[in-house]
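Presenting chain A:
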Amino acid sequence: MLALSTQLNTYLLLGAMLFGFGVFGLVKRPSLIGMLIAAELVLCGASVNFMAFNHFLAPDKTVGQIMTLFIMAIAAAEAAIAMSIIVAVYRNYKSVETQDLADLQG
Partner candidate 1 sequence: MNKATITTQLRALAATGMVDEPETAPAPVVEEVEEGAKKKAAPPAPRKNGLLEVDPARKGVHLDVQLNGDQVVAAAQALDAEGMQLEAITGVDWINDNELELVYDYSYTGGEFFRVVVRARIPRDEPNISTLCDVFPSANWHERETYDFFGINFEGHPQLENLLLPEDSDFHPLLKDFKGC
Partner candidate 2 sequence: MAGYFKSILTGTKSLVTGLKITQAEFFRKPITLQYPHEVLVMTPRYRGHIQLVKNPETGTHQCISCGLCQKGCPSGCITVRGEKREGVKGKVLVQYDLDFTTCSLCGQCIENCKPGAIEFSLEYNLASTRKEDFHYDLLARLEEQK
Partner candidate 3 sequence: MNIQEFYNYFQISLGVADVVKEGVFLGFILVTLGGALMATCSTRTIRAIFGLVVCFVGIAGIYYFLNSPFVSLMQLMIYVGAVAITIAFAIMLAEPDENKRAAKTPPLAGPFAVLLGASVTWALAAASLGAKWMAPAIVVNEGTVTQVGEALLTKYSMAFELVSIVLLLAILGSLVVARSGRDKEC
């Protein structure tokens, strides 16, 4: 039977697809928040890859896990900062649409 869960390629494909979804969302989303969500997907895609390599290929199986944990910490920090920026931007421009923020490019 097809044992998907024991094959590295499944995870790699999943990671690639998540990354792709993230890139797709980053371009497509009109608002800062949508882009933030897409960025989280990109990070998740990377994490999945790390974890997969860690499980199947790494001799020291702590490395990938620790990498993923660091990514999580960075993602949390990123989300906090992004949120504060979004709130600040909204307060000044009354919008989080990227089109409306063209004057930020000053």
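In picking the candidates, the idea was that all candidates are chains of the complex that A comes from, given by their letters.
A few remarks follow.
Just so we're on the same page, a contact is a pair of C-beta atoms (placed from the backbone, for glycine too) under 8 Å apart; a residue touches a chain by one contact, two chains touch by 3 or more; residues count from 1.
As the structure is a computational prediction, the values presented were derived from the model and not from experiment.
Looking at 1, 2 or 3, the chain of this complex that touches chain A is the one numbered 3. Chain contact summary for the complex, chain A toward candidate 3: residues 1-5, 8-25, 27-31, 33-34, 36-38, 40-41, 44, 47-49, 51-66, 68-70, 72-92, 96-97, 99.
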